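Here is chain A:
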Amino acid sequence: MATLEAEALRKSFGGIEAVRGVSFAVQPGEMLALIGPNGAGKSTCFNMLNGQLRPDAGRVRLAGRDITGLAPRQVWRLGVGRTFQVTATFGSMTVLENVQMALLSHHRRLGGLWTPVRRMDRAPAEALLARLGMAEQAGRPCGILAYGDLKRVELAVALANDPRLLLMDEPTAGMAPPERAALMALTASLARERNIAVLFTEHDMDVVFSHASRVLVLDRGTLIAEGAPAEVRANPRVRQVYLGSGAMQGGY
Partner candidate 1 sequence: METLVLQALSGLASASSLFLVASGLTVIFGVSRIVNFAHGSFYMLGAYLAWTLVTSLPRGHLGFWGGVIGAALGVGLVGLVVEVLLLRRIYRAPELFQLLATFGVVLIVQDLALLAWGAQDLLGPRAPGLRGSTGILGMRFPDYELFLIVVGPVVLGLLLLLFHRTRWGTLVRAATADREMAAALGVNQRLLFTSVFVLGSLLAGLGGALQVPRESVNLHMDLSIIVQAFVVVVVGGLGSLTGAALAALLIGELHAFGILVLPKITLVLVFLVMAVVLVLRPHGLLGRPQDRAQPATGGAEPVIGPAPRPLLRLGAAALLAAVVLPPFAGDYALSVLTEIAILILFAASLHLIMGPGGMASFGHAAYFGMGAYGAALAAKWLAAPMELGLAVAPLAAGLFGLVFGWFCVRLSGVYSAMLTLAFAQITWSVAFQWVELTGGDNGILGVWPAAWATPKLVYYYLTLTLCIGATLLLRRVIHAPFGYALRAQRDSALRAEAIGIDAFRTRWLAFALAAVMAGLAGGLFAYAKGSVFPTFLDIPRSVDALLMVLLGGVQTLSGPIIGAIAYTGLQEQLVRLTDLWRLLLGGVIVALVLFFPQGLAGAARARWETRHGDA
Partner candidate 2 sequence: MTGWVIGRRQVLAGAGLALAAPTIGRAQPDLIRIGEINSYTAQPAFLQPYRHGWTLALEQVNAAGGIDGRKLETLHRDDAGKPEDAVRLAGELVNAEKVALLAGGYLSNVGLAISDYANQNRMLYVASEPLTDALVWSRGNRYTYRLRASTYMQSAMLVKEAAKLPARRWATVAPNYEYGQSAVRWFKELLTRARPDVSFVAEQFPALGRIDAGATVQALAAANPEAIFNVTFAADLTNFVRQGATRGLFERRRVVSLLTGEPEYLEPLQDEAPEDWIVTGYPWDQVNTPDHAAFREAYRRRWNDHPRLGSVVGYDTVMAIAAMLRKTSAVESEAMVDAMSGLRFGSVFGPVEFRAIDHQSTMGAFVGRTVLRNGRGTMADWHYADGKDYLPPDEVVRTLRPQS
């Protein structure tokens, strides 16, 4: 069964249709890329998947269960981790504490009034950070972290609830090229290892074509192509859409 199914999603803002009937599915262990030029509706699509936006029409199913209209925190409880285009972490907490928060929430221990956080879920949080190569940064406040490191913190946080689905909105934006490859390779290996379905948007075509197992192309709210990276790269319509931007060559 597909981990995530989107069915005929629609959303308009003030009369302008941002997403017009998009359907697709993500399989366990798969790295699915959602690409498209600026304003194609990628982020809107993304935000409807985890409940940040409510679709005007259409359904979202997680492992067969209808989750349309659930709040993001409820979607998270069902095993969906998410990273943001502009990183969102808790700036007044250390890297470790950020991960601990996700773990504590996962274990439903956030109502605690007595035991200090520093004594809770520390070991698993450290293990997770070590897996992401962030062990040395564990004690640093997120407020002063480099952007690339923040992206990794977000990934760690998103992985904390043992997700079956990862939603990553431009996971490598703001990183140097070697860093990007490393992060995506790591993600891909985690996805395989834990059988996680990954859906990500990305501007960097190198990243897309070297790490995605499948690619979806969105233009003006409609899905215009879907398939293996090589197929999509060869698709004339896709080339046309991307022609002006030159983004097919990689980089920005």
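As a working rule, contacts are C-beta pairs under 8 Å (C-beta built on N, C-alpha and C of every residue); 3 or more make two chains touch, one makes a residue touch a chain; residues count from 1.
Selection rule, in plain terms: all candidates are chains of the complex that A comes from, given by their letters.
Quick caveat: nothing in here was measured; it's all calculated off a predicted structure.
Between chain A and the candidates 1 or 2, touch in this complex occurs only with 1. Here chain A touches candidate 1 in the complex through residues 50, 52, 71-73, 76-77, 82, 84, 88-94, 97, 100-102, 104-106, 109-118, 120, 139, 141-144, 157, 160-161, going by the rule given at the top.
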